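Shown here is a partial selection of chains from the complex, left in place.
A, B and C are the chain letters, set down in written order, and residue numbers restart from 1 in every chain.
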Amino acid sequence: MPSPFILLNLKTFREGMGNRAHLIATAAQSVANESGVTIGIAPSYIDLHPISHHFAVPVYAQHVDGWEPGAHTGHITADAIKLAGAAGSLINHSERRLTLAEIESSVRALQAQHLTSVICSNNEVTSAAAATLAPEYVAIEPPELIGSGVSVSKANPDIIRRSVAAVHTVNPKVRVLTGAGIQSGECVKIAVDLGTDGVLLASSVVKSKEPAAVLRDLVSKL
Amino acid sequence: MPSPFILLNLKTFREGMGNRAHLIATAAQSVANESGVTIGIAPSYIDLHPISHHFAVPVYAQHVDGWEPGAHTGHITADAIKLAGAAGSLINHSERRLTLAEIESSVRALQAQHLTSVICSNNEVTSAAAATLAPEYVAIEPPELIGSGVSVSKANPDIIRRSVAAVHTVNPKVRVLTGAGIQSGECVKIAVDLGTDGVLLASSVVKSKEPAAVLRDLVSKL
Amino acid sequence: MPSPFILLNLKTFREGMGNRAHLIATAAQSVANESGVTIGIAPSYIDLHPISHHFAVPVYAQHVDGWEPGAHTGHITADAIKLAGAAGSLINHSERRLTLAEIESSVRALQAQHLTSVICSNNEVTSAAAATLAPEYVAIEPPELIGSGVSVSKANPDIIRRSVAAVHTVNPKVRVLTGAGIQSGECVKIAVDLGTDGVLLASSVVKSKEPAAVLRDLVSKL
């Protein structure tokens, strides 16, 4: 069984840029080494290359467009994030939704670069739809819980169980992450016990004064 | 086996509005009666109610938003098209792409009104993804063939076969339509022989001076 | 001086569809006749033609796309709303934002059909930008007040004064409407006294059990 995967989304938080991105990456690397848990980090595009270059943690883009290189001003291609050293990308985050055709082309573009796809979804049905595209991960984040401070694994364990089942019915190789309200080792443990392969989280680590302490707590029950 | 389904998309063609919408609906109804083939028509929102009211053919919206009634200026809800007498709606047409979450909510909104969903897709993989949402129909239109004058059923029979298989693997109850370049009874016959349940087409009927003649040809080999 | 203009946006409220659209149009026509105030109505696309056909009030679409007739599935063109009998259209409502290039092409498409453009804006600066496109009306709705139950004319009279001035500096022929929180004749009077040519409003009339009574109150101080 693979190690659980904790993916930190730094969003465009001020507390996740520049020096703070390095500080969080340092914490992620330490706690990953101590615990054996894989901890990835999704910084801004600007920090992709320096974080990839200076740390051993897997680095993810927060979004990727499915286009080939070309005339796409203001967009971000799979070959650009590959060149920056990324291991993969989030796709279709709730703050950056894409059309179905775009999601599919983003997955394909990442696959062509041997990069990992994490498609975000909002419920059981869209999780199954995402799984048909054969990403490495589907990350389900129920919209009613995002930023609520209530963990999906406690508030709505059934949606996680059903989503894991729905995803695996479509494609048993696709792994499932869950997000929204994850704040403690207890939340992470429940998520894993419910059948997921890890969690996607943001503010509880990014906004913390001591990211390493929060990360240690998150992996403490695994 | 259900009758093949021919769905005419009138788009925003001038030749598909007002009197012309009525003329095309008249032709559709006649040819449907003569042939036993189901012929649906997707006019502009403005013509939904009069066409539903005056004709026995099933009438479809060209797009529907998944919202409940409310503060959604400039949008079109499932309850509005139900009230107009529609039988269902296209969703995610290549000229009106939606996010995955929106597609799912549109299907759900139509289901709540007992209306038929036809999700458009662009390839085998997105067809399978669409099938997970349990619409009545998935309509595959390869983008490279749209408006090409080359029928998908002739140019690319394998994509149709594979899409039908991919859709049925996910959900055997979902029926498949195909579009792009359909112009003759020969095209329709090939499409049906390849395992589809019918075709989605537009300009060859809408822009014709004699829509009834074109429709008669389209159903002639069934 | 032209009569103030009250434009009722029926959105996709259930209370603004079908029979209710007719009831509201009946009320609008009565109160317009009694008061001499122009009262327009912006129903769903589906009700555009019947309301235009059965009532003397000016009827507006809630949104229009700037395209020529053609292959634009799920969209709504200026020639379609002209054919339906509309007098004009809202453009760029806060619930249906458009790119700057799209706004400009929608205005141009309406002008080509001799229809009236009402561009919605969110502040003083975007109101001035809208005015450069030479619509008949700019309708400013500060986002922080939409649906707040607090009238922009009371809460933020300066933004109205400054927007009127900014619009007229760019183009003195462009008239200004204001919206957000308009609920009474007092609100309408303040709006007009601040230099606007009328108001854009929705829920206070649409959701009322007696739309005629609300409308009579709205015009009572003019």
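In the analysis below, a contact is a pair of C-beta atoms (placed from the backbone, for glycine too) under 8 Å apart; a residue touches a chain by one contact, two chains touch by 3 or more.
Just so it is clear, the model here is predicted, and its values are computed rather than measured.
Peer 1: Counting all identical protein chains, and not just the 3 shown, how many does the complete complex contain?
Peer 2: Here the complete homo-oligomer in the file comprises 4 chains.
The definition used in the following text is that only the chains that are shown with their structure count from here on.
Peer 1: Going by CA means, which chain is nearest the middle of everything shown?
Peer 2: Of all chains shown, the one whose C-alpha centroid lies nearest the global centroid is B.
Peer 1: Where is the C-beta contact count highest, in terms of which two chains?
Peer 2: B-C
Peer 1: In angstrom, rounded to a whole number, how far apart do the mean CA points of chain A and chain B lie?
Peer 2: Distance between chain centres: 37 Å.
Peer 1: When the centre of a chain is set as the mean of its C-alpha atoms, what distance in Å lies between chain A and chain C?
Peer 2: Those two chain centres are 43 Å apart.
Peer 1: Hunt down the residues of chain C that sit against at least two other chains at once, touch-wise.
Peer 2: In chain C, no residue touches at least two other chains, as defined above.
Peer 1: Where on chain C is chain B touching in the complex?
Peer 2: The contact residues of chain C facing chain B are 9, 11-14, 17-18, 42, 44-46, 48-50, 61-63, 65, 67, 69-77, 79-81, 83-84, 90, 93-96, 147, 202-203.
Peer 1: For the complex, give me every residue of chain A touching chain B.
Peer 2: 92, 97-104, 121-123, 125-126, 128-134, 170
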